[in-house]
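Only one protein chain is missing; all other protein chains are in place.
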Amino acid sequence: MSDAMREPDEPIQDVAHLGHVELLTPKPEESLNFFTNVLGMSVTDRAGQSVYLRGAGDFERHTLKLTESRTAGIGHMGWRAVSPQALRRRVAAIEASGYGKRWIEGDFGHGPAYRFNDPDGHLMEIYYVADRFKPTNDQRSRLKNQPQRYSQIGACVRRLDHVNLLCQEVTQNREFMQSVLGFKLREHVVLDDGTEAAAWISVTPLVHDVAYTLDATRSRGRLHHVAFWVDNREDVLRAADVLLENDVFIETGPSKHAITQAFFLYGYEPGGNRFEVFSGGYLIFAPDWEPIVWTQAERAKGQAWGLRLPESFHSYGTPIVDVPPDQMLDIPVVERVVKR
Amino acid sequence: MSDAMREPDEPIQDVAHLGHVELLTPKPEESLNFFTNVLGMSVTDRAGQSVYLRGAGDFERHTLKLTESRTAGIGHMGWRAVSPQALRRRVAAIEASGYGKRWIEGDFGHGPAYRFNDPDGHLMEIYYVADRFKPTNDQRSRLKNQPQRYSQIGACVRRLDHVNLLCQEVTQNREFMQSVLGFKLREHVVLDDGTEAAAWISVTPLVHDVAYTLDATRSRGRLHHVAFWVDNREDVLRAADVLLENDVFIETGPSKHAITQAFFLYGYEPGGNRFEVFSGGYLIFAPDWEPIVWTQAERAKGQAWGLRLPESFHSYGTPIVDVPPDQMLDIPVVERVVKR
Amino acid sequence: MSDAMREPDEPIQDVAHLGHVELLTPKPEESLNFFTNVLGMSVTDRAGQSVYLRGAGDFERHTLKLTESRTAGIGHMGWRAVSPQALRRRVAAIEASGYGKRWIEGDFGHGPAYRFNDPDGHLMEIYYVADRFKPTNDQRSRLKNQPQRYSQIGACVRRLDHVNLLCQEVTQNREFMQSVLGFKLREHVVLDDGTEAAAWISVTPLVHDVAYTLDATRSRGRLHHVAFWVDNREDVLRAADVLLENDVFIETGPSKHAITQAFFLYGYEPGGNRFEVFSGGYLIFAPDWEPIVWTQAERAKGQAWGLRLPESFHSYGTPIVDVPPDQMLDIPVVERVVKR
Partner (left out) sequence: MSDAMREPDEPIQDVAHLGHVELLTPKPEESLNFFTNVLGMSVTDRAGQSVYLRGAGDFERHTLKLTESRTAGIGHMGWRAVSPQALRRRVAAIEASGYGKRWIEGDFGHGPAYRFNDPDGHLMEIYYVADRFKPTNDQRSRLKNQPQRYSQIGACVRRLDHVNLLCQEVTQNREFMQSVLGFKLREHVVLDDGTEAAAWISVTPLVHDVAYTLDATRSRGRLHHVAFWVDNREDVLRAADVLLENDVFIETGPSKHAITQAFFLYGYEPGGNRFEVFSGGYLIFAPDWEPIVWTQAERAKGQAWGLRLPESFHSYGTPIVDVPPDQMLDIPVVERVVKR
């Protein structure tokens, strides 16, 4: 492949995928019980106030780091680069952007990582060196291409999929991720006054590796949700039964989003963070994808099959902030049941 | 993204995805009826002896070209490049390999394409300029991100997924696709004598955009199958009921492959070509994926849940060739039901 | 089986199952298009202002009679008796109850039927002689035990399942169906003030062949919905996509009821009648079933996974009546999202 040089202005993919997410929880034991016994993830490592977890279909050593904290929220997100060279290029670009912080030595499962903030203040890192998960004999799947035995516990989530971040301003963050890290805009909501209310962006063919959503509380750095993939819509329905029997609050779903076409289910884990169990959606292979623009009127129609999301979906996030409703941003995507 | 140059020896993705496949059929009307009324695809264009079709979830204008011919088989496969520069690089590499043929002007749905053979003689082409599908009002989906209305006809396949090619020698073709076009080896079967019996390769996170399988009849240029994606395992089961009620021969499945983890269903369309309706599998995001190697003994265990594939699966392909069983290559992956 | 006599006070099953339902529609062409092209039923007969339809899995000749009418609503429901003797016994019991009307000669698909009203005024009939559906060659399924070819059209509903009737008083109607026709109470909602708000009753192991629900408008003889069975929860999800693409109003769902455990989807057909596409639930084989009693507080928790039904679900029915909200019965089962 080295027979021809890249030209300087070509689009290139330097970020491979979302590697891991760190969630903060004020109820570490209950949260750990939830992610292991209800979602069906398994523990790989423990250190200090953190426990490291993975889904049976995750190829990296861990994809979720659960850290005890005074409040819930997102600790950081880790992006894996496609190569050492790509890592160097992205670090240079981040530093040039002014949002860079510093290198850290690494963590369980990955090597040196460069830390930075997105404009809204969410902490991120990028790294290249990563461990592939090595199952113990008990963990080994009967399928050689399956990194770990099918978990058979609770909702049996397969892998980490994406994160949805709340922010004060969508466009600034979306453009940062595009220009500095090479993300592509896939779908977004643009209100009648021109405000971008939400954007779904990715480096992979997934519709989103990360999404940015306007925070009605005007806060910074909050988490909307972290999402875990299951293979079929039936698995999402089954997850709902599992959540029901485990007294886990289901905020909305299962149902189908119009945006991303994902089949979703949202709940709050015991620490307060919103999680999603999801499947479906679609893959984008076209190199010249034209972003899908959803208008205010289109969003007001609700989800694909007409479901209205509850008010909390547009304001709740972690850390939890106490903003009186009358001081909240009025984001005019309130959904109504609209009859023909 | 232009702030840093690519280094010459970095892995790069120049091929975006499988764009379209041309199938040859001696029974054009019956084949057309099958792809439209049984699989649920729709017609976009007609010219000469060819009809162009698409699944409701395909973003390109067409993904299947059905051409009347004396015998069944594959006409050609079209690969879309990620950019004009990528196209130029790949054409240069193909020409350097000695397998290049010539430029063609284009076809419905895409612009100039460079044609070449793989070492086994399958005709391929690569192009960049492509039409996005524009639905008529009747074809427009109620979901803006869905290129066409859900077909509601027959098996309702969503999109073209991959092609499996029979060949005289797997390694030569696999290495050609890797070195000249940038494919990555994801999984393969290596027999006890070192023969590579099959290889699954891709440029996308799909486990395979194309697979090469040893042809037991020692022929060249034949097709094993072309595969269409549906969103859920349930959709594959439903497709089986649809095929049953339409008297379409089901060769094997629905069941689950160990290799690729795909949930599959194979049949023969009226022209004789094998098709697959499939879902599931897994996505590969790791930039440093280590190919999964399956041994002869592992393959002998059958599919994931123990199903034995019929003999025909290892010898039937199109065009149909008349080789007496005793002159066939004895590929020792014959599957047996193996009790604990 | 004739070696021992029944004792006079034994429970007996004289009604075999729900045979057919007549729906009234002010938009006969649109309704017919909906039931055939969207739900996937087929036409068996036509006479006067009526069209007769069936699902591919219905064993009787037709299960839905669609009749043009000034307003929407239910025309009548037909119950099939298990034997001529059972028919005679039930007619005697109906006549003794004072709710009997008269014999009619029969209709397409069934012989003489005795007509009666339930206390709320819904028209019903009971008959024994019935035609089994005889498919034409084109309609014949490849499965001998399947009365008709899998429809492959739209939502592909398999069979009529049940009817939900609105009424002024639940208990009176429920007791009539129990004492006069032998129905069994399976589940019901009893409010804090002792009012029975809804009851699910059956003669078969289904949780309900018919349900009675309090009519918030204090009307008589109205229809809440008629329900069609599909085999899997996935089929209900698929139906939602079909309804979406056909601009059919989805009132609520797909989701799971706590009561009956059914996986449901409600919409309005073009004539205005509410229909349900559903699957799941459970079967009751115990001869000494103890009815499940749901309290006001339990109902306030919403559906199984926390979904709130829209207000319309508790007041809309056919024929449509114009009752100002402040004159409506305040049925305190308004559902709220309740967080732990």
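Labels for the chains are A, B and C, by order of writing; each one numbers its residues from 1.
FYI, contacts are C-beta pairs under 8 Å (C-beta built on N, C-alpha and C of every residue); 3 or more make two chains touch, one makes a residue touch a chain.
Quick caveat: nothing in here was measured; it's all calculated off a predicted structure.
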Taking the entire complex into account, which one of C:T204, C:S219 or C:S315 touches the absent chain? C:T204
Checked against the full complex, the residue among C:Q49, C:T71 or C:Q85 that touches the missing chain is C:Q85
Could you tell which one of B:I250, B:A286, B:A300 or B:V321 touches the chain left off the display? B:I250
Residues in chain C touching the chain absent from view: 1-14, 16-17, 57, 59-60, 80-83, 85-86, 88-89, 92-93, 96, 130, 132, 143-146, 179, 182, 187, 204-205, 207, 231-234, 258-261, 280, 282-288, 290, 292, 294, 298, 304
Would you write out the residues of chain A that touch the absent chain, in ascending order? 141-143, 149-150, 152-154, 232, 234-235, 238, 241-242, 244-245, 247
Which residues does chain B use to touch the chain missing from this display? 233-234, 237, 240-241, 243-244, 247, 249-256, 263, 265, 268, 304-307, 310, 312, 337, 339-340
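Operating definition for what follows: only the chains that are shown with their structure count from here on.
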With centres defined as the mean of C-alpha atoms, identify the chain lying farthest from chain C. B
Indicate the whole-number Å distance between the mean C-alpha point of chain A and the mean C-alpha point of chain B. 31
Counting in whole Å, what is the centre-to-centre distance of chain B and chain C, each centre being its mean C-alpha position? 47
Listing for chain A: what residues touch at least two other chains? 233-234, 304
